[in-house]
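Note that this complex is displayed minus one protein chain, with the remaining chains in position.
Let's look at chain A:
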Amino acid sequence: MAAPFTLRKIGVPPNSANLTEARRRVFDFFRAACRSIPTIMDIYNLQDIVAPSQLRYAISAQIRNNAHITDPKVIDLLIFKGMEELTDIVDHAKQRHHIIGQYVVGEGLVQNTGNKDQGKTDFLKNFYTSNYF
C-alpha cells in the first residue's frame, strides 16, 4: 500500500553531510511522525486507550534514547529505520496489539528504561546484558 503523500518527501538519502543536517532530518522525521498520529489512532482504534500526547511522548522518548549519538551516518540509519517503522504502522502492516505493546506507555507496558542505568559502570551494564563481554 502506498504511503500517504506526507511521508513521501521524508525519504532519507543516506548522506547527511554533518551533524546539523542530521539533526534537521531527525526533527523532520519527528514532525512527520507526529502528523501521522491521528491517522494511526484512527486505523488502530486507539482513541480510548491513549491520548495523542502520550504517543508523542513515546516517539520522542525513543528518539531521545539515541540522543548521545554524534555520527551523522549512524543517525541517518536510525532515521531510516524509524521511517521504515512509521511506514509500516501507517500502512496498517502492523496490528493493534503491536502498537499497544510497543508504544503505549502505561502500567506493565513500555517502560522508559533509559534512566535506570545512568549511574552504573560499564561492567554492571554489560553484566546485566549478557555473560560475554
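Basically, a contact is a pair of C-beta atoms (placed from the backbone, for glycine too) under 8 Å apart; a residue touches a chain by one contact, two chains touch by 3 or more; residues count from 1.
In this text, contacts and distances are computed from a predicted model.
Peer 1: For the chain omitted from this view, which of "NADH dehydrogenase [ubiquinone] iron-sulfur protein 1, mitochondrial", "COQ3 protein", "RCC1-like G exchanging factor-like protein" or "ORMDL family protein" is its UniProt protein name?
Peer 2: Hidden chain, UniProt protein name: "NADH dehydrogenase [ubiquinone] iron-sulfur protein 1, mitochondrial".
Peer 1: Of the residues listed, A:Asn18, A:Thr70 or A:Asn131, which one is in contact with the missing chain?
Peer 2: Counting the whole complex, the residue in contact with the absent chain is A:Asn131.
Peer 1: Name every residue on chain A in touch with the hidden partner chain.
Peer 2: Here the touching residues of chain A are 116, 120-124, 127-128, 131.
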